[in-house]
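Note that this complex is displayed minus one protein chain, with the remaining chains in position.
Up next is chain A:
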Amino acid sequence: MITAHRLTKTYGDRTAVDGVSFTVEPGRVTGFLGPNGAGKSTTMRMVLGLDRPTSGSVTVNGRRYADHPAPLREVGALLEARALHPGRSARDHLRWLAASNGIPRARVDEVLDLVGITAVADQRVGRFSLGMGQRLGIAAALIGDPPVVVLDEPVNGLDPEGIRWVRTLARDLATEGRTVFVSSHLMSEMALTADHLVVIGRGRVLADCPTAEFVAQHAASHVRVRSPQHDEVATLLRHQGLDVAAHGGELRVRGLDPAGVGELVGRSGLLLHELTLVRSSLEDAFMTLTADSVEYAGASR
């Protein structure tokens, strides 16, 4: 379990993380979603004790990260932008990590196998593809068999197969009862992976709810109606108490499905040229929700 309480980080007069509070529960995948620059990585660095909060606190399983005697056995983390030396082999990278936390040497081979890079374990990681580097990063995160796993943008730069692999792994880790905290700027990816979402924008929590609830709330749909009798149709539908908005030559109708709209229009003898259900994508919902914060961040620079 990860608990952040009024976590704040300022750099000079810029506030990167602004009074963020959330709880990441075990047994499910919690997505940490926000546009680039929203404060995700800064928050994750504070979780790992790498950056010092300006105020507020964050604990992992009830303790500050730095207070865990063997932190890699408590929290496994995939850090953004490969925290690796390009000249060291994958096996050696895992070896020093194991040594630092008193983890048996045998675990190195286990995690190499687990992420499927045993065959290239003795190659220098500078030669690794992005996907292999990411797998090594995940091997490093799992070396201490930790109850809490933190993955910062794990699918960045991965091919579809790699993305699916990370998604399955995250779900499996949660199914095993671990706490899984995954950051991403991709709403669509999080909708598939996460059970719960913490949405952040401009350093503030914008939403903290189950993914299904977020989708139901924000992914609104409407019916697109085109008619040569545009105005008459609009008047008719408005009289039925529906929310009708005119956009150029089309009407966007909310509050009724296409069948219902078609029947109403048909009974009144008006003509229809188009009747389409339009689902606004999750990505759109996410953009709408975070739009203000992105614009503000852009303007303040």
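List of remarks:
Here is the rule we go by: contacts are C-beta pairs under 8 Å (C-beta built on N, C-alpha and C of every residue); 3 or more make two chains touch, one makes a residue touch a chain; residues count from 1.
Note that contacts and distances are computed from a predicted model.
Not every chain of the complex appears here, and the one that does not is recorded in UniProt as "ABC-2 type transport system permease protein", selected from "Polynucleotide kinase-phosphatase", "ABC-2 type transport system permease protein", "Electron transfer flavoprotein subunit alpha/FixB family protein" or "Carbohydrate ABC transporter membrane protein 1 (CUT1 family)". In the complete complex, the residue from A:H5, A:R88 or A:R224 that touches the missing chain is A:R88. For the chain left out of this panel, the touching residue among A:I2, A:A140, A:V182 or A:V223 is A:A140.
When the missing chain is restored to the complex, the residue among A:V20, A:A121, A:L169 or A:A285 that touches it is A:L169. Contact between chain A and the unshown chain involves residues 45, 48-52, 65-66, 68-74, 77, 79, 81-89, 92, 95-97, 99-102, 107, 110, 114, 140, 142, 144-145, 147, 168-169, 172-173, 175-178.
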